[in-house]
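Only one protein chain is missing; all other protein chains are in place.
Read from first to last, the chains carry the letters A, B and C; within each, the first residue is number 1.
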Amino acid sequence: MSVSISPAATADRVPVAIIGASGYSGEELLRLLLQHPFAELVAVTSRQQAGQTVAEVFPRFASRARARELRFTEPDVDFLAARARVVFLALPHGVAAAYAVPLLRAGCRVIDLSADFRLRDAGVYRDFYGHDHPAPELLDRAVYGLPELYREAIRGASLIAAPGCYPTSILVPVVPLLRAGLVSAEGIIADSLSGVSGAGRKAEVDYLFVECHESLRPYGVPKHRHLSEIEQELSRAAGRPVVIQFTPHLVPVNRGILTTVYLTPATDARGAGPAAALAARVTECYRAAYGREPFVRLLAGRGLPDTKNVTGTNVLELAWRVDPRTGRLLVFSAEDNLVKGASGQAVQAFNLLCGLPETTGLL
Amino acid sequence: MSVSISPAATADRVPVAIIGASGYSGEELLRLLLQHPFAELVAVTSRQQAGQTVAEVFPRFASRARARELRFTEPDVDFLAARARVVFLALPHGVAAAYAVPLLRAGCRVIDLSADFRLRDAGVYRDFYGHDHPAPELLDRAVYGLPELYREAIRGASLIAAPGCYPTSILVPVVPLLRAGLVSAEGIIADSLSGVSGAGRKAEVDYLFVECHESLRPYGVPKHRHLSEIEQELSRAAGRPVVIQFTPHLVPVNRGILTTVYLTPATDARGAGPAAALAARVTECYRAAYGREPFVRLLAGRGLPDTKNVTGTNVLELAWRVDPRTGRLLVFSAEDNLVKGASGQAVQAFNLLCGLPETTGLL
Amino acid sequence: MSVSISPAATADRVPVAIIGASGYSGEELLRLLLQHPFAELVAVTSRQQAGQTVAEVFPRFASRARARELRFTEPDVDFLAARARVVFLALPHGVAAAYAVPLLRAGCRVIDLSADFRLRDAGVYRDFYGHDHPAPELLDRAVYGLPELYREAIRGASLIAAPGCYPTSILVPVVPLLRAGLVSAEGIIADSLSGVSGAGRKAEVDYLFVECHESLRPYGVPKHRHLSEIEQELSRAAGRPVVIQFTPHLVPVNRGILTTVYLTPATDARGAGPAAALAARVTECYRAAYGREPFVRLLAGRGLPDTKNVTGTNVLELAWRVDPRTGRLLVFSAEDNLVKGASGQAVQAFNLLCGLPETTGLL
Partner (left out) sequence: MSVSISPAATADRVPVAIIGASGYSGEELLRLLLQHPFAELVAVTSRQQAGQTVAEVFPRFASRARARELRFTEPDVDFLAARARVVFLALPHGVAAAYAVPLLRAGCRVIDLSADFRLRDAGVYRDFYGHDHPAPELLDRAVYGLPELYREAIRGASLIAAPGCYPTSILVPVVPLLRAGLVSAEGIIADSLSGVSGAGRKAEVDYLFVECHESLRPYGVPKHRHLSEIEQELSRAAGRPVVIQFTPHLVPVNRGILTTVYLTPATDARGAGPAAALAARVTECYRAAYGREPFVRLLAGRGLPDTKNVTGTNVLELAWRVDPRTGRLLVFSAEDNLVKGASGQAVQAFNLLCGLPETTGLL
């Protein structure tokens, strides 16, 4: 028994690099780019790991020839700019900008996974991040890299700010409802649960196994940094300033964010007729917005999101319920914080940038 | 080196029994009563385990002589009534009432961990539990067994309905605020995370290790059964009917409930002056309500609740924050769903019933 | 910026079916075959799920068009034989054989993930499985589907018995050493830790989250069923009957087997010179056996296996140490019990059967 195979497809491979590839997001980005059929990983940097191969640092990737050949280097901008056409920055906020500036000048496209270019207003950045923005002149140029909202802008961008993990889990469900005027921009509450990888690969007692296992805890209330970009984007969708309540919780899973959003229908739902009618309009709104999106899964009436259905994938699961007792609309989303909430979304943007099918390397 | 010890304290031991001691709440109740200095466990029942000793069914208790002697029996009311003065029912709702009726008639005090006697209105019971109440004539007689709210009534009660796990985590934080008129009775949202033991020791695929580990999921929305008792008690506190939003989530810990409650200050907080002033009034309210309670830990400004600080104990941790951006009051509670949320609270009520110090056997 | 892509490769797709696809191995097989570039999933069966689409039963696969179209059916052999060239059986032992017989007669190739065709001796089967073998006439025809050991036989086989999860973790490390005469066939001890998915998707109290989380326990000692195939294969490698000690433990991870094997060097290692010399010969032996194997990762001196480096992949990690104090050789392996220990290995065999590169769909 045998199968005939035609010659493999050939294509340009785009040379790409990752700066800061030793954290959890960086590692996930490595995984995705190593398996991407049209990306050629030409450099990865990490001061700590410089000199070692990718396979030595991450044995899990050793099955891929490229991981056995490619060595981590120091983050030298000239070296990178000479080799890569697209550079991913997986660095802490405040540090990423210092690389973005010269890389853009050298003609590279930059996809930044940090918070440095997500905000349009340097004042908001200072308010939430506690220091002046390192490159405010670039803020106008950056595109917020959420493909479901800004697909066209991403295609032509030179600087893409990949959204934060929590913001993705909130913006995808809420923006279409605000745009459609189905819900009020007042009184929005987002309550999120996040796996521990969201805290990064940092040697801190708070994130030790023993401290997290059998532990449930809120943190970062009431003014988590991600609020800044969430509110920026919700305000754009609503056409007016939006202030929301956001409560993150740390829970003992490696990966996954589960967000529950509490919304008030735009007109009083109790008066507006049966809850079922509102639910139908929400369903219609989501179908229009996401019915053809490859990475948004609408659970219309069939179950509720569960992070185990999305971990390891770039999919965001979405469900909604109208509570006839309170008139409120509840929306639930589940995503992998490291994939759709970080690196997968960055690769999705990369595909757009390169004119590739958006799902390339992500299914 | 040696220590002189006077003869051990002597006291009446109250003969007690547990009906339905093979589930997680029953097991925890066994643990607490086996170590209780003034309870004498005279009978435990479980159809499934009848004939085996407590130590055989639960090896973890084998260090206690009583666990090696005492055998599970069938649940025979005459047998139990002849031996026990206080009987704990750790049975499913709808089943508990059938035992409560004859036990009360025989002169036993009954502490019921099921939902059967938590509601005052048989109609609400039918609405939420889907069948007629099995013994509506007893509803007036039952006392809602939350000592922090109904201490005096519990002391003299013959039938105590131990509160549900979620209700405890919500009522303890919210009732004093409603009573004090500090928060509005409108628009209350309670978002809860629960460990898997809350689902009981049931052989169902949904609660298998592999299905729960690395899984975060909402469930039971928007009308979870516990809403009925939560709203009953909040309505009593507010002096008017209260309808709330309640969203439970299943998360991968064995034990623990973490609840976040979103509240609106009674008068518009944005107008009422700085958030700090409201926070101070909330602090004052909680100090007055719980400052001397042995099982409520107020985290005034020092950190946020973490279930790992309360699991295995009868303590509920409580913290609060006023968000100056939204004017909202956020309250956080953490408890062990099997202790303060079930069996520990039942023992606390037992102590009150017996005129014992409330912390007996619970510290 | 855009990338030019040549037309996609075209190839025959082999029509395949899975019988019993609702357990954990079946689900993993679904995942692998849905993403396999040269397999066309034409039927999946499950009595329980019949009528539902794959995407409905397993939301995680809903991103694939095939999963949204394909419906589970009842396991009808004629229906399957008319459509599929290769049929995977993901059924309990004792049940698989009843499907294998007619499918083979109808000309299908069969890859069986159960234990039914792993043993060559029906008497051993009866001894370990407690019932007569359902189709002893097929035992001669079956090939033990461990590609690293039986690659050539697999290519031409009509009936392939995919090895058990524990056996894979033991045979891969031990067989080459026995074949090379480096270790004694006497006194071998294999001590294994397995994740809970190994117990299958069965609604039993023992595998509930609460029963497994924070639990470490041996089970199935001293005569676990997998011993039968382990000893059969070790005996073939040694050229003489081998009896080993095997102790499985259940530990709270979803996936992964970690096996530690204790071996005695063939000649007395204390007399044979320094431990380093023996270690070098073992390294040489493994390099010869597995140096070019895509799915065996030799950790020569660099660290020890960790299941987190192999979960989700078809790779088995292997490390070894000679203890100069005892003269013993210790070998460690890590694998994903559902991939290399079950479904991935079955797909690896499928690739061989079809004349495809062995790593197709598995990297």
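FYI, a contact is a pair of C-beta atoms (placed from the backbone, for glycine too) under 8 Å apart; a residue touches a chain by one contact, two chains touch by 3 or more.
Keep in mind that this is a model prediction, so the values were computed, not measured.
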Contact residue for the chain not shown (choose from C:G23, C:P173, C:P265 or C:P305): C:P305
Residue of A:Q35, A:S158 or A:N254 touching the missing chain in the full complex: A:N254
Listed residues B:V54, B:A90, B:A115 or B:L356, member touching the removed chain: B:L356
Residue numbers in chain C that touch the chain omitted from display: 187, 189, 191, 193, 195, 211, 213-219, 221-223, 243-245, 247, 249, 251-258, 260, 262, 304-308, 311, 321-326, 328, 330, 332, 334
Residues from chain A at the interface with the omitted partner, ascending: 24, 196-197, 201-205, 207-214, 252-254
Touching residues (missing chain, whole complex) on chain B: 1-14, 35, 38, 56, 59-60, 62-64, 85, 109, 214, 294-295, 297, 299, 302-303, 306, 308-310, 312-313, 315, 317, 353-356, 363
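One rule holds in what follows: only the chains that are shown with their structure count from here on.
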Rotation angle (°) superposing Cα atoms of chain A on chain B, nearest 5: 180
Identifier of the chain whose CA centre is least distant from the whole-structure CA centre: A
Cα-centroid distance, chain A relative to chain B, in whole angstrom: 40
CA centroid of chain A to CA centroid of chain C, Å: 35
Touching two or more other chains - residues of chain C: 214
